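These notes are about the structure you will find just below.
Note that one protein chain of the assembly has been removed; the remaining protein chains are unaltered in position.
Residue numbering begins at 1 within each chain, and the chains themselves are lettered A, B and C in the order written.
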Amino acid sequence: MNKIKLGMIGGGTGAFIGDAHRRASRICNDYELLGGVFDVDYEKGKEFAKLEGIDLNRCYASIDEFIGGELALPEKDRIQVVTIVTPNYLHYEFAKKLIKNKFNVICEKPVTTSVEEAEDLNRLVEEYKVVFCLTHTYTGYPMVRQMRELIKQGILGKIQRIDAQYYQGWINSIIHGKDSRITGVWRLEPKYAGASSCMGDIGIHAFNLIEYTTGLKVEKLLADLNNVKKDIVLDLDGTVLLRFKENLRGVIRASQVAGGEENNLSIAVYGSNASLKWEQENPNYLYLLSDDKPIQIYKPAHAFNSGFAEISHVMPSGHPEGIYEAYGNIYKGTAKAIRGEEYFDGEFPTISDGVRGMKFIEGVVKSNKEGNTWVDL
Amino acid sequence: MNKIKLGMIGGGTGAFIGDAHRRASRICNDYELLGGVFDVDYEKGKEFAKLEGIDLNRCYASIDEFIGGELALPEKDRIQVVTIVTPNYLHYEFAKKLIKNKFNVICEKPVTTSVEEAEDLNRLVEEYKVVFCLTHTYTGYPMVRQMRELIKQGILGKIQRIDAQYYQGWINSIIHGKDSRITGVWRLEPKYAGASSCMGDIGIHAFNLIEYTTGLKVEKLLADLNNVKKDIVLDLDGTVLLRFKENLRGVIRASQVAGGEENNLSIAVYGSNASLKWEQENPNYLYLLSDDKPIQIYKPAHAFNSGFAEISHVMPSGHPEGIYEAYGNIYKGTAKAIRGEEYFDGEFPTISDGVRGMKFIEGVVKSNKEGNTWVDL
Amino acid sequence: MNKIKLGMIGGGTGAFIGDAHRRASRICNDYELLGGVFDVDYEKGKEFAKLEGIDLNRCYASIDEFIGGELALPEKDRIQVVTIVTPNYLHYEFAKKLIKNKFNVICEKPVTTSVEEAEDLNRLVEEYKVVFCLTHTYTGYPMVRQMRELIKQGILGKIQRIDAQYYQGWINSIIHGKDSRITGVWRLEPKYAGASSCMGDIGIHAFNLIEYTTGLKVEKLLADLNNVKKDIVLDLDGTVLLRFKENLRGVIRASQVAGGEENNLSIAVYGSNASLKWEQENPNYLYLLSDDKPIQIYKPAHAFNSGFAEISHVMPSGHPEGIYEAYGNIYKGTAKAIRGEEYFDGEFPTISDGVRGMKFIEGVVKSNKEGNTWVDL
Partner (left out) sequence: MNKIKLGMIGGGTGAFIGDAHRRASRICNDYELLGGVFDVDYEKGKEFAKLEGIDLNRCYASIDEFIGGELALPEKDRIQVVTIVTPNYLHYEFAKKLIKNKFNVICEKPVTTSVEEAEDLNRLVEEYKVVFCLTHTYTGYPMVRQMRELIKQGILGKIQRIDAQYYQGWINSIIHGKDSRITGVWRLEPKYAGASSCMGDIGIHAFNLIEYTTGLKVEKLLADLNNVKKDIVLDLDGTVLLRFKENLRGVIRASQVAGGEENNLSIAVYGSNASLKWEQENPNYLYLLSDDKPIQIYKPAHAFNSGFAEISHVMPSGHPEGIYEAYGNIYKGTAKAIRGEEYFDGEFPTISDGVRGMKFIEGVVKSNKEGNTWVDL
């Protein structure tokens, strides 16, 4: 099968997340990286292209040159989809231009820096009929997908409580370090990170997992954010109360100062009949709790799993796949969409998830600023 | 050594919690149960006394007869301490009478049905110089005590976030059952349970664990409670935002409708250097997380533990002790106090913990009623 | 209900295991300790009796005085059952005398120092029709009992492999310590410990658990034992290959030099349909593995458990009970037998388990001595 022609904006030498995207594209084996704008510094971009074995003619100096150069090629040779892995504040401008020129887009989260921008992209995606994938990576795990399918089947009864957590501790060493590196950390600067650090960077994943696994929408929220230190202008920690329809409540807890926590994202959805719990650091275990049955643990690669979970794991049971494979699953789903093949509902997050995420961030910041009041989403 | 003479109010045949107290008193081996008012129905009380081999002359029909009868005995034969295991709303009256007659008291939580009553008991305990133990059982676990001691040593650095959870699911089968048993469950009736079900019964334990392990006081809280069903008048579920001094924040999450959860109480205290996590269902494991060291797991019966933890476990390492032993540890600490022996700070919870707990319940209910506003504690 | 009158041989001040037995007797609440021979040093025995509040007239200087003194009492006042917690090599003599005088016996394991002695006790137990309980404590855990019941129901299909482990590390600090304490450790001296240290002290528990949970008998074994250091004359470590009927194989692995292991006893029984796994350090979790279903975890206090498991746990689900409660369950079963009440098959281990255990020890030692050959049991 012909590989999908992939471009990339950002993600050059030293860019951690660009590397992850490239690995994902190689794992699923549906793409070949042919060009891009790899660095704001064109010379560095070209060095990177050389290292990767990319034709220097397709290593461009800017988004406009990229678009111009690719459109000049015959359609069969042209890059079909572009991954955007620049700092957050550039996503909107680049995505807009690409969509308007009919490039499909794969974009890192958070999708933009405002709801307005996200909604604009949403409108453009519909107008130009392109595929837009937002890489909420954790939705690529087979047991997250199994959770979504089990909930869809109604296994939990009436959902009565939702609890998601995202705890990390890595910012401690920065904010409490001898040589304060605060100014060097772009996530702590509103100009680059947007209106929120903790909620914008990690809380949003918890929010996305809730809506992804349950299919429910948060209607209102009340947030209490904490900047922790006086000289820090963004939140590093917070709790968000959630309300859904029909009196359902929930909570998101997120922190970047939870000392010693690595990447402890977890979600629990509690129902009247049973509950499901999942943790990112042990992603191949999905717990089903019931009052009248032993605890059950789902793992990948079993015939009793849903079809969606099963296409999301390759190895036989007991051979743990990890986060790169989750990334790869999302790239795989996007490839199907680009090729016009059938794919599972939820096989990759879209611009709608991006709009929801931006509403979450704006809502959280607003609620906190207004003294922890309820804000509609 | 002479055993301490123990009496009991409530806790007769079929009373689950009375049985737990008696087991605790036998495990620590410092007490002998000599009399009491075991049942509102005097005949049933006597039957119970017979089963337990208790002298029927000391099986009394009422609290007043109990006091009268015991005071008539020479001091050396007289019951020294009385365990109160009646429904919550009776604690105050009984405790008051006992204290005023110089009996030491062991009381189940919640200590009263209002802050006012709890503060009155506090005043009386000081005036009459009796020992008052409030059985917040979970403080009896060796690894909870180790957690307290490690925090006291400053091992965590500056505490930056506190997160406690208490999830159960047992009420689901009642509120969603075919034959609604709601009316038969006293915990769901304000007259007997007080102003709160979920927070009053289990949230309060999470609150107590936070203050017990950290030595910090909650200053303000904001609560969102959920009765879940329209015909239920008390909360079955809720989240409470916490504020401590110096910008420290925390959260308590509690639910009685978390389907399939058994008795999932947990606490995590996150600091600038390290963090500690503990779960009640696996009580012999205490996790210390640091950014720059492997995860460490403390278990009982090791020389590297604090003295307080070590007196709280008898068997050699790897022989799990459980909740009855935790209860027994609290009875053991109370016995030391009654005998005037030295004991560890925190070896049993006192009436001050009771006052704090009642403030928590009142605060939570008030915040929720007033539309999820901040309430001072 | 009248308490059963309990005596004790050994187990005075400082005796760890005597304390465990007394706690067990108090937890189940069916016994009162009335007398015994608590120490080889009579004065020390009397001091202990005083501490425990035991009538000094029933604190005897020797087993013969004990028997004489008690037989002189009217039958209704006489001690009914005697716990033997002396060093191993004295069990046989004391048990024999007690049985011949119609005392029921509770005895620590290993029951004797030879198969011959164990078989003699077996004969006497039958002849004198007394109750004989051997405290293989781990059979008192609710989930071990649940395992036995599930296997009895045939849930595993044909059993195809059995694997039990008992790893401890405590002897390391002795044999590698600066001040060798080897001579002071009776478990390392054949005169007191019998023919084996590791297999006699802990391997035997793994053996017992296998036969207890599966109902199968080991027919042949091949052992490879390791004394680890040249100056040690007993095994501290070993592996035993097992053969059962119908080509079933298994293995027991035991070590006292597994550095850092606490009391890591575990058992796994693998069948053609499913398998069961249990670990002593987390005794309230029983794992059922199947090829075609999610992993299932049984925990105590659920209606779906067997009746035998359910009588073995008192607290509601999620309140962990531990090893003292397991001990207590065995005392409870023994009490039922002494009172002539009905009890579950397996509610306490008997002298037959003792005979099997001694055959295991003798077989293991013989196989090892003969160069790791197969030995019939």
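Basically, a contact is a pair of C-beta atoms (placed from the backbone, for glycine too) under 8 Å apart; a residue touches a chain by one contact, two chains touch by 3 or more.
All values derive from a computational prediction rather than experimental measurement.
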Looking at C:Ile54, C:Cys133 or C:Val228, which residue reaches the missing chain? C:Val228
Of A:Asn57, A:Asn247 or A:Ser317, which one is in contact with the hidden chain? A:Ser317
Touch criterion as defined above, residue of A:Lys3, A:Arg78, A:Lys229 or A:Arg339 at the omitted chain: A:Lys3
Check each of B:Arg58, B:Lys299 or B:Lys332 against the chain that is not shown and name the one that touches it. B:Lys299
Over the whole complex, note the residues of chain B touching the chain we left out. 288, 292-299, 302-304
Residue by residue, what part of chain A touches the chain that was omitted? 1-3, 16, 19-20, 22-23, 26-27, 29, 51, 53, 168, 170, 261-264, 280-284, 299, 301, 314-325
Chain C residues that touch the omitted chain in the full complex: 156-157, 160-161, 163, 167, 169-170, 172-173, 176, 222, 224, 226, 228, 237-239, 241, 247, 249, 251, 253, 255, 257-261, 268, 270-275, 288-292, 295, 372, 374
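Definition applied: only the chains that are shown with their structure count from here on.
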Identifier of the chain whose CA centre is least distant from the whole-structure CA centre: B
Which chain has its C-alpha centroid at the greatest distance from the C-alpha centroid of chain B? A
Compute the distance, rounded to whole Å, between the mean C-alpha positions of chain A and chain B. 43
Where the centres are mean C-alpha positions, what is the separation of chain A from chain C, in Å? 55
How many Å are there between the centre of chain B and the centre of chain C, using C-alpha atoms for each centre? 35
Residue numbers of chain C (touch at least two other chains): 299
